[in-house]
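Dumping the structure here so I can ask a few things about it.
Heads up, one of the protein chains got dropped from this complex, but the rest are sitting where they should.
Labels for the chains are A and B, by order of writing; each one numbers its residues from 1.
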Amino acid sequence: MYGKGLKPLSIATVAMIALSLSLVFFYAPLDADQGFIQKIFYIHVPLAMVALVGFIVGGVFAVAHLRTDNRKWDAYSYVSIHISVIFGVAVLITGAIWAKASWGHWWVWDEPTLVSFLIVFLLYATYYPFRYAIEDRDRQARYASVFAVTAGAFVPLNFMAVRMAQSLVHPRTFATSNGGLPGEMMLTFLCSLAAIALLWTTLVKFELAAKSASGQVKRLRRALDAPVAGGSSRIAPEVS
Amino acid sequence: MTPSRAAFAAILAKDLRSELRTLQSLPAMALFSVTTFVVFRFGLDRTSLSGSLASGVLWATLLFAAVLGVNRLFVSEREEGGFDAIRLAPIDRTVLFAAKVAALAVYLLALELVAVPIFAIFFLDDAAGLGPLVAVLVLADLGLAVTGTLISSMAVNSRARDLLVPLVLLPLAVPLMIAATGATEPLLSLGGPSYDRFGSWLLVLGLYDLIFGLVGYAVFDFLLED
Partner (left out) sequence: MEFLFAAPALPLDEAGKYVAGAYVVFVVLLVVYVAIMAAKVQRIERELKDVAEIAERNKEQQAAPGREAEEAAPYG
């Protein structure tokens, strides 16, 4: 039952988001160099971190699917990747806004973390056409899990390679690491991180609950020998 | 010879022999590379290349030629029932993986034997950087072979096979390209080869090969299940 616990989880998420937003705009001090622009950091970086962890979690679920052959892990993997891709879109757009505000360009190749993230996003974006191209559902689930595992291994390697490619001449444009952050900023950042992590978990659970409900309705239809309604997705794994 | 090693040698030999006999992929890959060099000559409006431009043109061309070769890798298996034979044989299925990786690596090296000298003739003023380039080529080929085999073995059972391989393989190959071009650029620089961070880039290439080799080894069994 995926809906169980969804209500307290969402309440916790809302509370955390409210707290973080208040901290960002009323508590965190203004950055000396970047001024008010720096506030984007509190939404952009947590989204990025949670998305990346989400991709790796998707890979872990995929491993479980390959080992147990239980389809529910495939559904977990699919939804984890799905929500992370959506977060990824938010990361790239907020990153572009931050770049424009700081440098006057909508995209900068100098920022290795943003560039690495773009490459990871491009890879996971191929997850959907990849699944779509494989017709047999069993095979599709298995191959998708292989993809998720391979892509999960790819993430840290990619970040390393891109960072190394940074010319030693250009300094890092914005420090997105949390080393050296003053205490109030660190607290605000951690709260934002917790809020986005909770949001990710809530959305994953929410989507699984909706899929499960759909699955139960199909099950009911089959039990009543009623015609199964058309329009089921070719790629989204069924949950029941 | 253990059964696994015998099987590995047999599959590798079969693939290489078949390619030599039919010459399906290699001439196409070579021709494609040379034509692409010509396109770059006009596209960039340059008759001589060095440093980052040379490195970029060479690796972009090799990458796209590799994608051409990857598509063909498993087609004969699928059409002639090779997958079933492997499934029934009492050997470790990852032998098929290793043999295919080796075959693809050999194709890529063979391609480079033709394409790189032609590249040097077309664009390079000084061929001194080509010697150490071999190390980069070998490591990068291994990496391309591993990920190419993985993706190809999944794509062969899909509908949009020709589209799927370039789509998924290219992002996966990006760190490989970053490291390969990073190592090649100083090798081909105007004043003669330099080895700026050469060791680090080779290390990254080796790490890529190792990690994806392990991943392939771990998951390939699941790809052969019916």
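Following the convention adopted for this analysis, a contact is a pair of C-beta atoms (placed from the backbone, for glycine too) under 8 Å apart; a residue touches a chain by one contact, two chains touch by 3 or more.
These numbers come from a predicted model, not from an experiment.
In the full complex, the chain left out of view touches A. Among the residues A:31, A:69 or A:238, only A:31 touches the chain that is left out of the figure. Note that of A:16, A:40, A:160 or A:191, the residue touching the chain absent from this view is A:40. Listed residues A:4, A:67 or A:221: the one in touch with the omitted chain is A:221. Across A:12, A:49, A:63 or A:101, the residue that sits in touch with the chain not pictured is A:101. Contact residues of subunit A toward the unshown chain are 31-40, 43-44, 47, 86, 89-90, 93-94, 97-98, 100-104, 171-175, 177, 179-180, 199, 203, 206-207, 210, 213-214, 217, 220-221, 224, 226, 229.
To be clear about the criterion, only the chains that are shown with their structure count from here on.
Centre to centre, using the average C-alpha position, subunit A and subunit B are separated by 31 Å. Chain contact summary for the complex, subunit A toward subunit B: residues 66, 119-120, 122-123, 126, 129-130, 133-136, 139, 142-143, 145-147, 149-151, 153-154, 157-158, 160-162, 164-165. Every residue of subunit B that touches subunit A in the complex is listed here, in rising order: 147, 150, 154-155, 157-161, 163-164, 167-168, 171-172, 174-175, 178-179, 182, 197, 200-201, 204, 207-208, 211-212, 215, 218-219, 222-223, 225.
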